[in-house]
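Shown next, in structure tokens, is the structure this report addresses.
A single protein chain has been omitted from the complex, and every remaining protein chain is retained in its original position.
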Amino acid sequence: MGNEDVLRYISPGAWSLVEPLISSRAKGIISTLITFLEDVIPAEHLYHSQISDDPAKRWKTVPSVLPKLQRRAKDLGLWNLWLSGGEFQNLAGGQGGGLTNLEYAIMAEIMGHSLVIAPQACNCSAPDTGNMEVLARFGTKDQKQKYLTRLLDGTIRSSFAMTEFGIASSDATNLKNTSAQASGSGLKLIGHKWWISGAGDPRNEIHIVLAVTDPSNSSPYKRHSLLLVDPRAKGVEIVRPMTVFGYDDAPEGHCEVKYNGVQVDFETGVVGGKAGLGRGFEMIQARLGPGRLHHCMRAVGAASRALDLLLLRATDPARKTFGKQLRGHGTVLADIAHCRAEIEQARFLVLSAARQIDLNRAKGALKEIGISKFTVPGVALRVLDRAMQVYGAEGISQDQPLAAMYAGLRTLRYADGPDEVHIQQIGKTELKRVDELRERAERIARVRAKL
Amino acid sequence: MGNEDVLRYISPGAWSLVEPLISSRAKGIISTLITFLEDVIPAEHLYHSQISDDPAKRWKTVPSVLPKLQRRAKDLGLWNLWLSGGEFQNLAGGQGGGLTNLEYAIMAEIMGHSLVIAPQACNCSAPDTGNMEVLARFGTKDQKQKYLTRLLDGTIRSSFAMTEFGIASSDATNLKNTSAQASGSGLKLIGHKWWISGAGDPRNEIHIVLAVTDPSNSSPYKRHSLLLVDPRAKGVEIVRPMTVFGYDDAPEGHCEVKYNGVQVDFETGVVGGKAGLGRGFEMIQARLGPGRLHHCMRAVGAASRALDLLLLRATDPARKTFGKQLRGHGTVLADIAHCRAEIEQARFLVLSAARQIDLNRAKGALKEIGISKFTVPGVALRVLDRAMQVYGAEGISQDQPLAAMYAGLRTLRYADGPDEVHIQQIGKTELKRVDELRERAERIARVRAKL
Amino acid sequence: MGNEDVLRYISPGAWSLVEPLISSRAKGIISTLITFLEDVIPAEHLYHSQISDDPAKRWKTVPSVLPKLQRRAKDLGLWNLWLSGGEFQNLAGGQGGGLTNLEYAIMAEIMGHSLVIAPQACNCSAPDTGNMEVLARFGTKDQKQKYLTRLLDGTIRSSFAMTEFGIASSDATNLKNTSAQASGSGLKLIGHKWWISGAGDPRNEIHIVLAVTDPSNSSPYKRHSLLLVDPRAKGVEIVRPMTVFGYDDAPEGHCEVKYNGVQVDFETGVVGGKAGLGRGFEMIQARLGPGRLHHCMRAVGAASRALDLLLLRATDPARKTFGKQLRGHGTVLADIAHCRAEIEQARFLVLSAARQIDLNRAKGALKEIGISKFTVPGVALRVLDRAMQVYGAEGISQDQPLAAMYAGLRTLRYADGPDEVHIQQIGKTELKRVDELRERAERIARVRAKL
Partner (left out) sequence: MGNEDVLRYISPGAWSLVEPLISSRAKGIISTLITFLEDVIPAEHLYHSQISDDPAKRWKTVPSVLPKLQRRAKDLGLWNLWLSGGEFQNLAGGQGGGLTNLEYAIMAEIMGHSLVIAPQACNCSAPDTGNMEVLARFGTKDQKQKYLTRLLDGTIRSSFAMTEFGIASSDATNLKNTSAQASGSGLKLIGHKWWISGAGDPRNEIHIVLAVTDPSNSSPYKRHSLLLVDPRAKGVEIVRPMTVFGYDDAPEGHCEVKYNGVQVDFETGVVGGKAGLGRGFEMIQARLGPGRLHHCMRAVGAASRALDLLLLRATDPARKTFGKQLRGHGTVLADIAHCRAEIEQARFLVLSAARQIDLNRAKGALKEIGISKFTVPGVALRVLDRAMQVYGAEGISQDQPLAAMYAGLRTLRYADGPDEVHIQQIGKTELKRVDELRERAERIARVRAKL
């Protein structure tokens, strides 16, 4: 394979280190994906223009360009690439890529160049991927048939309802304001959530809701279950869309939702059926690890797109100021160099975390995922900010994708655990090395004393 | 005067340095303003809720709470505080505060706590203040009567149309795509501008438009004039509102505007009448200096508001995570300390620049204004970002003012000259000290040689 | 007074804010001090060359240029300027400047340009100033006569022995390894200290030693006393000079010292005599507050010196690279601008803290002192680092004062409390505002609810 197209997206420095670990099949997919991406980016403007400003219609239609892109992605074999190999692929019935996480990391970065659309077009976008993972791992046969099949096929979408109104959700054991109590042959769900991504979407067919079902369990990690709620069920109230720096991200949205006594059945309405009761925390853990990293992978791509845009503007012959192209002014070249250096480093963090997942599963990759989680979004935001600055007013407007990407990526600094939590966690992980270090230091002291 | 209320807004460190320079009348106004502010902040939510989501109405109504607040500000003597003393006050017919810039700096900071509303409520908001300044200094008697009087009274609003579509406007000599040519008894204006703040506003009665009127003048600084255009005149086309991150800032807006052959008269349609032709650059300079600093003053207030909100959340007993209030976690206390330290420093920059304007006019305060310009917005953005982070998802949503303030203040990093331009400028200003330094160094070398 | 000479050292922005608070006598001293400084700087090289490389002589002689400078400073009325007015001046028998702390802050900054020599030349250097303060406030009449008089006169020098070997001294209650027990008619001192500045100096006549004298006192703050130890007394062992980076700062030094059973008398050997027993913590507090700020004042001056040197090198016509002066390359101008902006801000922190001490004594200025303490040394180090970078290899060598100043100022980031402690402290101080903020927030919520 001539890697020239890859090298336009992934630097030689990174590619030459990982290339021996990428199968030739994956290399082929990467090439196809790059070609596809270069047809997705031109559609971004159309996509946004197809979302109505009229509040009455804004949440009712999906831009018609999207299903076209999805069809094309399927035809090209770019569908469900996130479905990594091994155990999970079997659970998902043999569909999907069967790729390693390392291979997918490269692909997700490329999709990240078109952060909003490309992942959707390839059925690789949150929260659906995580929801499919939960259903594949823990769903009953019926639940898989009813929801997983259609999610894998991209015909429906889904929400994950975890964050609660008025609660510091970064400590998930705080989540107490949504609970389901025995009622009739099932459970009655009462609760108040917000930031339920995708809940505004007309394609949405399922909310997976974290709710307390066993409040008196002695372990705070065994009190919750995941419930499956039909968004059209009685008692589901979409209160309002939340905005992210002014964006409502219609038609998917990030909604405030009330569950006003929604009736769910044990077998169909609890993930895993009755046996799934109390296993909510276990199930959300399974979805968080790789999910966090997927966000980071895409963030590297978004940052790369921003740097590409920065370069175009800085060298735009029509944008001279004081007689020089912007690249000739003060710190612009230095900004470019720093962007490049930071993107390189961020990418390596992501690739090494993906490799660790391949070798040791998400559980064995917590350190690498954590470092990526608190580093990569910050890098992407800095690169985006520099690009916005070079574009001036246009950079923060609807005429460039930068501000919208900024807003989207800014959420990653607190979603799935704020930076601060991950930083503390990595700090504590390092402390685990102290016993070995102290032993070594004591040996050094002994040897030194003898010299 | 007991300064206790001031000290809740301005730190003792800053207050005790400037207090000897604040008149007792100004101290009284500050106290009144603080009381007023604490009634403005509760109205913020209502203000935003009174702006319709319906695109058909969104640009047609002004939130009804605003005129009520304006009436109250007038009654309390909090109107047109920005009108500093001396020459300009006379030009404005004796209205306004007659305060020093230093005194106004304190007040503008306090207004900055409610960044969107308080300045409007006190008729101290951009772009009107700068436009009034231009009219007062350079307008004909008729222009003053027609526009200035009503702007000072707050019954109409205005726009300043400078930035051009597709042009790197940070070098104003680039502005060539809007020009006015002799036509009939006046000029015909053809041009394409964008980011025309306030152009969407139903109260808007005047655009002040920078246009080329003498393209072949040998000096690039004498080719432009300021034209007065009625937004309802034939040929004025409001193309679309631009968005800042995802905010359109209705009803004022930041609009793309085309002037498709708008006829203007020499005497009424050129600022200063026929004698004002070719003086556009001189006139915009007059408005930029203090205007830049006004933004910085308010930015300090916005940052202070953000820190106050951060403190409330960090100590919210309902927001414990992992058993502790947020303040007990890792770096939160350090973040608070850094916010405090950076706000103190930013405030001093602003106060010293205001003092320099008082002593040496804006022209003699370029260095201090420049340092503020490239430092203060960055400080405010960092403080806002930390506050958003502590609030998690809520912080970037419509439920807190933080993200909207962030978006608004982010524009200050490029508006009226991007940071990079001011940084280079201050660097060059420092270089002017080199002659004196070299002389001193040579003397040192001579003395040293003799020792 | 024409302020032109001041404005070469203190920026107009700062000077114009504080000038109304500076007496005309102080202005005169400032002018004289500037003239003097410009004769001190040429002597720096000679000073260092007069310190022998030979370990046998290195700690035995004082550079002969120093007493000459001291004589001149005395003649010019630049002696003991740190002795602020009011209470303390009386204690010191009417000697010294009688200046406000704000006035002294300007002077100390100017001395900071020649960080090692100018403060010594004016008898304004640590640790002597703090030691004199302790003796003046707490010493017996005899102690004042014996030590204070000569220290004020500059004929002897002194040490302050607090930091203990092998102890985390930033929490002073940890200091337990030096204690004095009743023995004969006095106390026998046994202990192990290090970083005892000035202990290597041939002029040194007194160590003020913090030692446990009442180990079982229920309050950890009442267990220590300050003892007065003659460095030539039996049992005093200077173990070795410590190095700061690679500097030993001979002849003063920062020594490891053992007190091997040194006999001290109650009346002459305990600060304050027998009545001073157990008051060690109270006494060191008195010396720490202004002392911390003195370091910050000088740090601003050191940073200014570094920026001046940077400017000279960046414009050196003999140092062109790639055809341009250094100032023409990439980020040099931006570095200069940032240095300027940061120095301005640091200076304001220091000036406002000094003003607070004037108004509310050190105890009432803890917040302002704390912010200065954790901010100003960092600013100075950044400016120095940029200057060193512009000088390349020469910048870190003995041929420029930069690296030595860097090493000296680096110690301020942990001395008298590490940055981290002060940052936490300021964070906590901010939290004290929460009650008022919460009250205000509740009022806002009530008003909002009624709108």
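To keep things simple, chains are lettered A, B and C as they appear, and every chain counts its residues starting from 1.
Assume contacts are C-beta pairs under 8 Å (C-beta built on N, C-alpha and C of every residue); 3 or more make two chains touch, one makes a residue touch a chain.
Source: prediction; values computed, not measured.
Only one of the listed residues, A:Arg355, A:Arg382 or A:Arg413, touches the absent chain: A:Arg355. From the set C:Ile10, C:Leu326 or C:Ile357, the residue in touch with the chain omitted from the display is C:Leu326, counting the whole complex. Interface note for the absent chain: among A:Ala250, A:Ala362 or A:Ile426, the touching residue is A:Ile426. Interface residues of chain B with the unshown chain, by the touch rule above, are 330-331, 333-334.
Not every partner is drawn; the one left out touches chain A at residues 8, 12-14, 16-18, 20-21, 38-39, 41-43, 45-46, 65, 307-308, 311-312, 314-315, 327, 332-338, 340-341, 344-346, 348-349, 351-353, 355-356, 359, 367-368, 371, 374-375, 420, 422-428, 430-431, 433-434, 436-438, 440-441, 443-445, 447-448, 451. Interface residues of chain C with the unshown chain, by the touch rule above, are 53-55, 163, 166-171, 174, 194-195, 242-248, 318-322, 326, 329-332, 388-389, 392-393, 395-399, 403-404, 406-407, 410-411, 413-415, 418-421, 423-424.
FYI, only the chains that are shown with their structure count from here on.
With centres taken as mean Cα positions, chain B sits 38 Å from chain A. Between the CA-based centres of chain A and chain C the separation comes to 52 Å, rounded to the whole angstrom. The mean-CA centres of chain B and chain C are about 41 angstrom from one another, to the nearest whole unit.
Taken residue by residue, chain A touches two or more other chains at 330-331, whereas all remaining positions touch fewer.
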